[in-house]
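Data first, discussion second: the structure below is written as structure tokens.
The full complex has more chains than appear here; those shown keep their coordinates.
Order as written gives the chain letters A and B; numbering starts at 1 within each chain.
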Amino acid sequence: MAVAARAALPLPHLSLPSTSRRSPRLSLTPSSAPRLRGGAATSVAAGTSAAPQQHQVTTRLGDVIEAQQFDRDALNEIFEVAREMEAVERGSHGAPSRVLEGYLMATLFYEPSTRTRLSFEAAMRRLGGEVLTTENAREFSSAAKGETLEDTIRTVEGYSDIIVLRHFESGAARRAADTANIPVINAGDGPGQHPTQALLDVYTIKREIGTLDGIKLGLVGDLANGRTVRSLAYLIAKYQNIKIYFVSPDVVKMKDDIKDYLNSKGVEWEESSDLLEVASKCDVIYQTRIQKERFGERIDLYEAARGKYIVDKKVLDVLPKHAVIMHPLPRLDEVTVEVDSDPRAAYFRQAKNGLYIRMALLKLLLVGNKSLDPCENAALFCMANVHVQILVHVT
Amino acid sequence: MAVAARAALPLPHLSLPSTSRRSPRLSLTPSSAPRLRGGAATSVAAGTSAAPQQHQVTTRLGDVIEAQQFDRDALNEIFEVAREMEAVERGSHGAPSRVLEGYLMATLFYEPSTRTRLSFEAAMRRLGGEVLTTENAREFSSAAKGETLEDTIRTVEGYSDIIVLRHFESGAARRAADTANIPVINAGDGPGQHPTQALLDVYTIKREIGTLDGIKLGLVGDLANGRTVRSLAYLIAKYQNIKIYFVSPDVVKMKDDIKDYLNSKGVEWEESSDLLEVASKCDVIYQTRIQKERFGERIDLYEAARGKYIVDKKVLDVLPKHAVIMHPLPRLDEVTVEVDSDPRAAYFRQAKNGLYIRMALLKLLLVGNKSLDPCENAALFCMANVHVQILVHVT
């Protein structure tokens, strides 16, 4: 009787695609769809024309290893999902997301980076997922033990669904991804890459200015050593009609490899020593910290470089109304505190965008770009209840 | 049809106040009601007379910065909620609370304090909330980087709903609260304040003895350096007919500022060197550890002070039946192990009360003092299902 009643239920609510993953009763299919490892995201349309609440699994990223892996389409998709995440986060208290319920993220940090780790863990939690934290991952491979990164990854992938790796060696994230059967996100590997920072920087420009094509961007400060500005230059070059101004002390000037790359992409750039003039023409001033540790014993050089280009009230006075000040944080005094209260000071919003970008990446890597329509989960949830109700009612 | 059926549902189950926050479907209002920052708690009655399951949002604290911020009414309200938390905790296994579901607490600890951190994190979890842990928050502002506390707070508030701060500098909690747009709880700021410890101490007296007015309290041990006894003296002075006995080695006597404060509040106090005589007259003996680190190289003075006033079997022999022994823990041998099995040894219950007080504060800071009636959540939950059921049944 219960069975008959179930069979009589209206089709639209039952004919869910077999890849549906939110119903606790109708489908237990694990997340084993083939992932596109380390490449750009592409679309895989799920043919589920019968169902009104259609699951559009259009994207599943493989790993996030370096900024260059993303083409414009992939960036656009990530940014669209990141934008949706603002609503997901806003709904946390009344209607917390369960998109990643039952998923476990391991933050495998070989060096501490509280800021990055926190934003990843917050991202996972805001999507209903859980976290395993390892801030002292070096202990895995401590002197006496000497385990390889590959062996560690093989162990940790048995305990989790995704690994966020922070490592001191350039290339570690790629090695981890090559080993793991679960997605890996590079949360910074030494002097190498920090792709989620690059993504949140570009996303912030788009979110603040409304567009990326045609942007005039002033990169200020330590352009020689900061991987942030280098990655940003790589990513922004994918857009049209970009103009970049480099403003930096001589000792930390932008290196030729990036200049050559920009030339090869047809991106216009010029060097300037006049921050005010640059600020008056830019949409974005991206300030960075002069890294003391790069100067060794030449404290005099550091002090000279550090004080040279400060974003302060005078910069604000010439900066266009629609423009913004960005900074990857932490800052010392290269952006003065008086700037904070200006609406064009975007650096704390930028830090917050790190949350949205990481939420987007976690979602895309773990469940793909299926719709976030709130009715969908509800419908699936109701599906689960249908069986129950009928068992009970038909007596 | 589904809509019609929904409209016909009995009023009592639908006419929920719009501030209801537990329904994932009916209300997405974020927790943005204005908070009373840093002041005493006051009452805000929610006019929802129509609904039988009425939400009484009577209190929303702003921040918890120092013991003195609470008046008697605020203390009473916190203690009432703490009492309710005992049932919430007992129900954890069968019916875990979801009061703070979707809320994220960041424990921003600039120095480790495992005991305090654990009890806050347990409190958050027992209410259905989630936790971001940062035990090495100093890394935020490490030498090379030098970020200000204010900048760190502005970043972390983007990732969480409440910050529990442990800092090495007096006044840090106040600075954090002045910066943050989310609630801040001071979990100890250097030699400054540790208000949640003071609250749990006073709550323990009330819980164990049944009243606070008229209490006779013996403060024993290091009265000069212990911020615990100092805060306790401040708080207990808010009650009527208090009598305090100070029992301490000469080198760590209670300081004049507290004595003056008690005088100004009309609280009777006296110093005594006879612990047994004091114990025979008190409702509460509050023993504390002599802090070796305060004596520098004068180990001889430390050893003399340390052995002088020990709570042991002899103290129990003269202590009234209804009285209790308290201690903020950890202890060395200033309370002997033989005391532990006596029902008047209240220090482990006191530690447990730390959980209830912190649960109460988290609830009050994040969702206010709405009713914990178990039917309420159920009713709201059923509301969410109603829609679903009707969609399915009316075919």
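We take it that contacts are C-beta pairs under 8 Å (C-beta built on N, C-alpha and C of every residue); 3 or more make two chains touch, one makes a residue touch a chain.
None of these values were measured; they are calculated from a predicted model.
A.B. asks: Full complex copy number, with 2 in place?
C.D. replies: 3
Operating definition for what follows: only the chains that are shown with their structure count from here on.
A.B. asks: I'd like to verify one number: the distance from the centre of chain A to the centre of chain B, where each centre is the average of its C-alpha atoms, in whole angstrom.
C.D. replies: So the centroids are 36 Å from each other.
A.B. asks: In their shared complex, at which residues does chain A touch chain B?
C.D. replies: For chain A paired with chain B, touching residues are 9-10, 13, 90-96, 112-115, 118-119, 121-122, 125-126, 133, 135, 289, 291-293, 329-332, 348, 351-352, 355, 378, 381-382, 385-386, 389.
A.B. asks: Which residues of chain B touch chain A once you look at their complex with the stated criterion?
C.D. replies: By the definition above, chain B touches chain A via 21-25, 27-31, 101-104, 106, 130, 132-134, 136-137, 139-141, 144-147, 151-152, 154-156, 158-161, 385, 387-389, 391-393, 395.
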